[in-house]
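Here is the structure we will look at.
Every protein chain but one is kept in place in this view of the complex.
By letter and in written order, the chains are A, B and C; residue numbering begins at 1 in each of them.
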Amino acid sequence: MSEPINDIAHLGHLELYTPKLEESVRFFVNIWGMTESGRKGESVYLRGWDDYERATLKLTAAKQPGLGHFAFRCWSKQALERRVKVIEAMGAGIGWNDGDLGHGPAYVFQNPDGHRMEVYYETEWYQPPPELKPALKNQAQKFPGRGVNVRRLDHLNLLASDVSAVRKFMEDALGMRLTEQIVLDSGVEAGSWVTCCNKSYDVAIARDHTGSRGRLHHFTFAVDTREEILRAADIYLENGVFIETGPHKHAIQQTFFLYCYEPGGNRVEVANAGARLILAPDWKPIVWTETERKKGQAWGLKTVETFHTYGTPPVEHK
Amino acid sequence: MSEPINDIAHLGHLELYTPKLEESVRFFVNIWGMTESGRKGESVYLRGWDDYERATLKLTAAKQPGLGHFAFRCWSKQALERRVKVIEAMGAGIGWNDGDLGHGPAYVFQNPDGHRMEVYYETEWYQPPPELKPALKNQAQKFPGRGVNVRRLDHLNLLASDVSAVRKFMEDALGMRLTEQIVLDSGVEAGSWVTCCNKSYDVAIARDHTGSRGRLHHFTFAVDTREEILRAADIYLENGVFIETGPHKHAIQQTFFLYCYEPGGNRVEVANAGARLILAPDWKPIVWTETERKKGQAWGLKTVETFHTYGTPPVEHK
Amino acid sequence: MSEPINDIAHLGHLELYTPKLEESVRFFVNIWGMTESGRKGESVYLRGWDDYERATLKLTAAKQPGLGHFAFRCWSKQALERRVKVIEAMGAGIGWNDGDLGHGPAYVFQNPDGHRMEVYYETEWYQPPPELKPALKNQAQKFPGRGVNVRRLDHLNLLASDVSAVRKFMEDALGMRLTEQIVLDSGVEAGSWVTCCNKSYDVAIARDHTGSRGRLHHFTFAVDTREEILRAADIYLENGVFIETGPHKHAIQQTFFLYCYEPGGNRVEVANAGARLILAPDWKPIVWTETERKKGQAWGLKTVETFHTYGTPPVEHK
Partner (left out) sequence: MSEPINDIAHLGHLELYTPKLEESVRFFVNIWGMTESGRKGESVYLRGWDDYERATLKLTAAKQPGLGHFAFRCWSKQALERRVKVIEAMGAGIGWNDGDLGHGPAYVFQNPDGHRMEVYYETEWYQPPPELKPALKNQAQKFPGRGVNVRRLDHLNLLASDVSAVRKFMEDALGMRLTEQIVLDSGVEAGSWVTCCNKSYDVAIARDHTGSRGRLHHFTFAVDTREEILRAADIYLENGVFIETGPHKHAIQQTFFLYCYEPGGNRVEVANAGARLILAPDWKPIVWTETERKKGQAWGLKTVETFHTYGTPPVEHK
């Protein structure tokens, strides 16, 4: 194994399309406990209380739900330049933009399935207004004490017509490392989880059974404990938020999950953060077989059908 | 800021001296829930259930308690070689050894305070015997369900006669990054916390008020939640383990802590793992002033006197 | 509403039949963390760490799994005598026995479905041996720190051919109070939950779809928190214990549940204890309709089929 590439620091933010902008904002602010940190044009910018950057979730009004783009912050300007060169050499580049509310110039590109991505370095550290100043100065913002209290952006899950191609792209373009995957008896790669840091994954890639391209399965914000996810389920129940599945424990990555749909129709997850870290530099990817996957989730829950079919934008399911 | 150096993957293990070897083993196995994974000479090797390496805690019989050495695993053979060159150039090197039970050749050196350290790359991934095989293959070992159930090695805290010197050494020799520190009104650095990964610290360095050199303040294994630390306190109480202080929350690093002394006399901590990660590549170290420190811990607990004076090996306190 | 009768203090113990006595003992001791507190003939007596009586679970070797009997402790000798008179007058009495290991004379009777029951007053407060003495003298026994660490007997669930008849019997014979129930569109009572104290139920009665009589659905020991039940699921997974359903939250009674089968084949549950108390003397029973029940559990989980059909002793299912 070659030495790990270390140009990418972490998943920085994502842009979500929603046909119900204000309802989505209310969901993320009131139910998830996020903070609105800016508005521009048809977009509203949000953040979790422990995100250090100004915005980690950008909601943009659109006709259809789905993923606008997602972005990685690089370790340095030089690292950013190195990555851009690699991406351009791969022929995946689209070009530079002028940045956005909260961050500086970003290089735009797309993976083989058409998911739009960005890399950037310059960012705006969040400066809380007086009423949101934290008591402890090693914290980005006051703990909200509202709803689910999501802590920080954790990961996203892409639906892809060709999982292998997208996974290899994440490895080659960004130096991400594969930590777990599902390989069917046919040899087809049905799911892969890749990381650019010590978290066990920052991006998951799942096979799109509809054959569509570039769709979003879900994205995830983290809270501290499994108990907080149970409480989140209580809060969903009380507020009429449809729970698709969970709380339960995935066998893969052992994530304790809870999936619902935000008002715009996108699947969103709350998961527990961080106890499980990948510290080994020579981690050997865990390969799950078709037989193993049929056992269901860690404690025996069968995976709900929609989990295999629903994504955004929605498609006619054959 | 220059680009971060990425040669060190993580804190790998530490060697603890104990005048009561078998009692210490019983404490770590029965109370902490660790697994004995080897014995050699006067040493017993132990591991937490989520440590991927064979051994992360080596207990060695000695007249006095204290720290034998602590070791970092490098990202690759090349990274190890680069580090050795740097350390030799700094004049801190001692030389190579043949490795130990569980890992290959290590380069030995010491920091300015005389704490003995090692860097290595080759390691033995833990192979659980049949009765300790985990149900999920992405886990190193079966969850023990015994006592405190410590998960993995988290960090250690060194007492130092000169905190600045040791902190700078960790930065220069290993490329570690400073995340928080205490600077007194006099300008003296009274404590520093450095990391080599996304954890908010792997090594803490605290001023030794006795003026001694090379002592250990404590080391720490992680569990998943704060509730598990409360349960650990219940278990200590039931088993006659002296609790020095905690459970409570540090203002610095926000660690939820519980300190006790293992039978050999060394201070050991159980803390919560990982929800708080340092993902920012340009994290600005948090500097705590003397006034701020006088406020006590996060929720107001006054720091106990022994926390400032006791370390191992113990010294006559003036 | 008439004044509540207060002769019954609490559910005292139950006797479980098991065709695999020693395997069942190992399950309850090693996985559930119970303590063996006696043996007599073909029976082994067990207890949770917070049960004040010597034994709360009696395992008896038998050809078939199932419920031997369950017993309530009265508030006083006089209360016991009052209850016996009532039960005899109802024609449900069987007669006095000489008591058992851990408790004095008990009056035996049976409910309309044939479940065998006892009432008693004299009991043996548990005297822990030195190694099981608790650190705090307001606690019955040392906290075990082993497996699931079940705290105390909580409730049991009876399958009945006629739920109404059994429910009325519990009210009339023992003065128990109905707190929740399911009434089908046909008017048939499909489930009822009754209590004799501030817990929201001590006995549940569920319709036996097989038409059998006197069977056991499950019994339950309590732990403190939902997180401990998640950990119990982890421990089941690691130890090859089949999880039938859960962890999840019941809509009815809001119990956070986890069901498995012990080695003898009986369904056993771990649930969270006591935060939800019925303090109102004039609590109005909650009635769930057939439509409401079809919504599944609190967070949307569909009830597994076996939950409606499996009980002990098992019967041929039509």
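Operating definition for what follows: contacts are C-beta pairs under 8 Å (C-beta built on N, C-alpha and C of every residue); 3 or more make two chains touch, one makes a residue touch a chain.
Not measured: the values here are computed from a predicted model.
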item	value
Chain not shown: contacting residue from C:39, C:133, C:276 or C:302	C:276
Residue of A:15, A:227 or A:244 in touch with the missing chain, whole complex considered	A:227
Among C:227, C:244 or C:262, the residue in touch with the chain that has been omitted	C:227
Residue in contact with the excluded chain [from B:10, B:226 or B:250]	B:226
For subunit A, residues in touch with the removed chain	31, 134-136, 142-143, 145-148, 225, 227, 234-235, 237-238, 240
Touching residues on subunit C - with respect to the absent chain	1, 3-4, 6, 9-10, 50, 52, 73-76, 78-79, 136-139, 151-152, 180, 197-199, 222, 224-227, 251-254, 273-277, 279-281, 283, 286, 298
Contact footprint on subunit B, counting only the chain that is left out	225-227, 230, 233-234, 236-237, 242-243, 245-249, 256, 298-301
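In this text, only the chains that are shown with their structure count from here on.
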item	value
Subunit A on subunit B, rotation in degrees - Cα superposition, rounded to nearest 5	180
Interchain centroid distance [CA atoms averaged], subunit B/subunit C, Å	46
Distance between chain centroids, defined by C-alpha means - subunit A, subunit C (Å)	44
For subunit C, residues that touch 2 or more chains besides their own	225, 227, 234, 237
